[in-house]
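I am attaching a structure below and will ask some questions about it afterwards.
Right after this comes chain A.
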Amino acid sequence: MFTAAAIAVLVAMALALVRAYAGPTLYDRILAVNVFGTKTVLLIAIVGFLTGRPEFLDIVMVYALMNFITVIGILRFFEYSVSQASANSETIKEQ
Partner candidate 1 sequence: MSMVTTYLSWALLVLGGFLCVSGSVGLLRFPDFFTRMHAASVTDTLATGMILAGLMLQAPTWIVFGKLVMILVFVLLTGPTAGHALAKAALHSGLKPLLPGKSGKIEADTHPSAGGV
Partner candidate 2 sequence: MIVHLSVLQVIIPLMAAPACLLLRKRELVWAFATLATFLTFAVSVLLLSQVMQSGAISYEMGGWEAPWGIEYRIDMLNAPLLVLISGISAIALLAARTSIENEIPENRHSFFYIAWLLCMAGLLGITATGDAFNVFVFLEISSLATYTLIALGKDRRALWASFQYLVAGTIGATFILIGIGLMYVMTGTLNMADLAQRLPEVENTKTVFTAFAFFIVGVCMKLALFPLHLWLPNAYAFAPSIVTTFLAATATKVAVYVMIRFIFDVFGFEFSFTHFPLQEILMTLGIAGIFVASIVAIYQDNLKRMLAYSSVAQIGYLILGISFASQTGIMATLLHMLNHGLMKGALFLSMAAVVYRLGVANLSQMHGIASRMPLTMAAFLIGGLSLIGVPLTVGFISKWYLVSAALENGWWPVAAAILLGSLLSVIYIWRVIEVAYFKSVTESTPDVKEAPFSILIPLWILVLANLYFGIDTSLTVSVTQMAAADLFGGLR
């Protein structure tokens, strides 16, 4: 039964990958990356059970954490680069 779940997750990953490649907007890609990350979390958890050594789930935690941080990072720096012109004026004001 783990197998079925693993296949389902893999299919979902593949579909998310297509979306990440196709875009069209950057936000679509970010969304796809996020979905992809969550699915990887699931995949690794299932693989742990599949191989019979589920005690190393710590890795899954790191995947989830990094997934979150990456999404925030993309948002953060993308917003910055989009509104760089306005950012410049603000920095000057702060000085």
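A quick word on the picks: all candidates are chains of the complex that A comes from, given by their letters.
Here, a residue touches a chain if its C-beta (ideal position, glycine included) is under 8 Å from a C-beta of that chain, and two chains touch if they have at least 3 such contacts; residues count from 1.
Just so you know, these numbers come straight off a predicted model, no measurement behind them.
Going through 1 or 2, you find that the chain touching chain A in this complex is 1.
Within the complex formed with candidate 1, the residues of chain A that make contact are 1-2, 4-5, 7-9, 11-13, 15-16, 18-19, 25-28, 30-32, 34-35, 38-39, 41-42, 45-46, 49, 54-55, 57-58, 60-61, 64-65, 67-68, 71-72, 75, 78-79, 82.
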